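Below you'll find the structure I mean.
A protein chain is absent from this complex, but the other protein chains hold their places.
After this line comes subunit A, so read on.
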Amino acid sequence: MTTQSVEGNAPLKGARWWREIGWRHVVAIVTIVLVALPIVYILSASLNPGGTLTGSNDLFRTIAFDNYSTLGPEGFWQWMRNTLIVSTVTAVGTVILGAAAAYAFSRFRFRGRHGTLTGLLLAQMFPQTLAFVAIFLLLFTLGKVVPALGLNSLLGLICVYLGGALGVNTFLMYGFFNTVPRELDEAAKIDGASHAQIFWTMILRLTAPILAVVGLLSFVSSFGDFLVAKVILQSKDKYTVALGLYSWASDERTADWGVFAAGAVVAAIPVLVLFFALQKYIVGGLTAGAVKG
């Protein structure tokens, strides 16, 4: 903090170091141990072919990959595929729909613009998690007309998630789009570019960082969604990873804990990788939001 920088740069020694700096390292190590404990535990359990909860308590007693090879026959990869399809399509769709709307709000002045923006904000007040009963009944009825959009369909689930595409994200992008100078649009227009060319080839490239953040947030939230997916998807072969792993872990008598652990490790990887690859953007986005209020 800036307060300390006044005191000069001489390295501290002994008791004074402990009093001012050293204890912070202790706090860090204790926190990290607590944070890492479940992660280390599940990693160890996934490598232990014993399969029971008790057998998993001896950390790293054995190291074998039996559990990972059991994932296939149990249908795990099908769930993983479903999840990746749903989350990827949702993320791409959310970015395109949201960016298009943000472009319209940022670049065009039209009748009803203010009203539509306010309406979008109001629509966010009723989150989809609250409307899941109505969503269930809606898809039940839709499914009688177009089965692909009904219950127990991945496409139906994606459509429900895309309902949230014009939401908080649109406002995030709207703010960012406004920071791209309008003079650029004007210049492109003079060069003969159409509004569509300006959008697809210029604006989307200039706003790539915010698109990455929105895409990631959307991917992560549909990856981790439990409630809506549970209401919509009913048969095991349509499950997402969240539902599949829940069906393993919640059944305490027959649960094969080792296989569940292996599945959990695999399921955690995509989000972890994305998160650390884009960490800079996310932390920036979060704190930017925080500072702006």
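Everything that follows uses one rule, which is that contacts are C-beta pairs under 8 Å (C-beta built on N, C-alpha and C of every residue); 3 or more make two chains touch, one makes a residue touch a chain; residues count from 1.
Going forward, contacts and distances are computed from a predicted model.
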item: Protein name as given in UniProt for the chain not displayed, "Helix-turn-helix transcriptional regulator", "Succinate dehydrogenase cytochrome b556 subunit", "Carbohydrate ABC transporter ATP-binding protein, CUT1 family" or "Maltose/maltodextrin transport system permease protein"; value: "Maltose/maltodextrin transport system permease protein"
item: Options A:L84, A:A188, A:L206 or A:A249, residue touching the unrepresented chain; value: A:A249
item: Absent-chain contact - pick from A:W79, A:F176 or A:F223; value: A:F223
item: Among A:L166, A:V213, A:L233 or A:V259, residue touching the chain not depicted; value: A:L166
item: Residue numbers in subunit A that touch the chain omitted from display; value: 1-6, 12, 20-21, 24-25, 27-28, 31-32, 34-36, 38-39, 41-42, 45, 52-54, 56-57, 97-98, 100-101, 103-104, 108, 110, 113, 116, 120, 123, 125-138, 141-142, 144-146, 159-160, 162-166, 170, 194-197, 199, 220, 223-227, 231, 242, 245-246, 249-250, 252, 257, 260, 264, 267-268, 271-272, 275-276, 279, 283, 286-293
